[in-house]
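Note sheet for the following structure.
Some chains omitted; the rest stay in position.
Labels A and B are assigned to the chains in the order they are written; within every chain, residues are numbered from 1.
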Amino acid sequence: MKLIMAIIKPFKLDDVREALTPLGVQGLTVSEVKGFGRQKGQTEIYRGAEYHVSFLPKIKIEVVVPADLADQVIEAISKSAHTGKIGDGKIFVIDIERAMRIRTGEVDGEAL
Amino acid sequence: MIKPRNFWGLGVLLFALVLALPAFADDAAPAVAAAAAAVPAGPPKLDSGDTAWMLTSTALVLMMTIPGLALFYAGMVRKKNVLATMMQSFAICCIVTLVWTVAGYSIAFTPGNAYMGDFSRILLNGIAGHIEKGNDTIAFVLASGIKDVADMTTTIPETVYMMFQMTFAIITPALIAGAFADRMKFSALCIFITLWSLIVYAPIAHWVWAPSGWANQMGVLDFAGGTVVHINAGIAGLMCALVLGKRVGYGSDNMAPYNLSYAVIGASLLWVGWFGFNAGSAVAANGRAGMAMTVTQIATAAAALGWMFAEWITKGKPSVLGAISGAVAGLVAITPASGYVLPGGSIVIGVAAGIICFWSATSLKHMLGYDDSLDAFGVHGIGGIVGALLTGVFAYGPLSATDASPDGSPGGLAQLKLQAIGVVSTLVYSGVMTLILLMITKALVGLRVGQEEEREGLDIVLHGEQIF
């Protein structure tokens, strides 16, 4: 199994989720994160104190899928999260050794 | 796409229409004219109790806009627009204060003619006229400036009257902001509101509340601003929603409110402040003020429960947003009626407003397909119409009776007709003028932020700030 971890623009979340469903992805986990990268933020000024907002709001999606689905999932995410503007984000793939569904105790492929 | 040039013609047409309206209801005028008979002897005196209540009412109505409306609206938008939404109310408060000082008050409340006042109070010129020995003891007379039309004699200083009215002039354009929330440029807002306050608000206030105003003379009843404030803001909001177009992502993105608890605080402060709005419109601390406060409370509660139960039955759950929206709808609807109706009528007005506004904000809007972000039209426009018309049904004569007019203005078909004239004129004049002013603003600075900026949120894009 592979953990696909994608950092995307927040407003693309629904698109990505919809793109994954047809592939049979039945679950995923998202977190609100802040991203630092090539995309530049705005400057905030509070009574003369300037802060450059170098961290921009992003969404991190973590989805564990069987190894053979990984390519399709990566493809689907990269398409649905794409705007072509700087800051679209990244996809990383990590190997998962084991998985378990807490409710049933099912493991690995069954657990996803 | 609406073309700007068409509007100029419409504007002219409109003026003509308005000039013609009084002719429709000439029969109603004599009662008001007769009121002129009662002439007070000697300069009218201040009453400290009435003045105390009007000072308080002014504070209460200011509180309705900041922080009341600011919170009510900010509580319904997404996180990225919370500050910008509060800023709209706050900035409008500041801008209109100066506009009103410079010319708005003069246009609205000096005699002039039936359509607008004159320029005798420009920059509040002369308002300190009879101050002597600090404590001015002469009360303000709202002069009709017309033979055979009665002046309105108050028991408070002119400064207090001017200030009380200023708070109404502030909240009205602030209400419009609900329609264009989440997407209007701040520079456009500044320009549009300045013009709107002078060209739309001040004249309509004159029509309805100045003794010389045509609607007032005709007998249109609007105790605290059903037409002047709510229908006016509501229709202007609808125009804004139509001209600006829908928010990016409308219908697909999740636009759930970020923090409805702000909206609850806002609605609560609106409710409390509305006691100043309605009971303050008696311009005295007397029995009429007491009755206005009573019917305000009852109609509001009835409307809140009306919306709540309508939603509970049709959607399965009574939402908090529903209950507070209903309360605001009730406050809106009772506004024109507040000094004219009794508790019984107020329950009917409340329930009607709650249910009808529930329908307009949750169904009508989606049927018609415009994106009035926070339902400025659905709640204030529709609620104002319900209230203005029902005032004509439920008005109880003795509440508005005077020596000169011992029957007062009782409800009935004749009054209902007058009310309809008030409603239609406001809808037409405000609607058309708002379109014209939007076109002017668009030509000057553009109306809407870019799509990327809208996505990023107005807080950071327009004001360089955010909440965390």
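We take it that a contact is a pair of C-beta atoms (placed from the backbone, for glycine too) under 8 Å apart; a residue touches a chain by one contact, two chains touch by 3 or more.
As the structure is a computational prediction, the values presented were derived from the model and not from experiment.
Peer 1: Write the complex's composition as a formula over the displayed labels, counting all copies in the file.
Peer 2: Overall formula of the complex, using the displayed labels: A x3, B x3.
By our rule, only the chains that are shown with their structure count from here on.
Peer 1: Counting in whole Å, what is the centre-to-centre distance of chain A and chain B, each centre being its mean C-alpha position?
Peer 2: Each chain reduced to its C-alpha mean, chain A and chain B end up 47 Å apart.
Peer 1: What residues of chain B sit close enough to touch chain A in their complex?
Peer 2: 249, 252-254, 452, 455-456, 460-461, 464-466
Peer 1: Touching residues of chain A toward chain B in the complex: what are they?
Peer 2: 11, 14, 42-46, 53, 85
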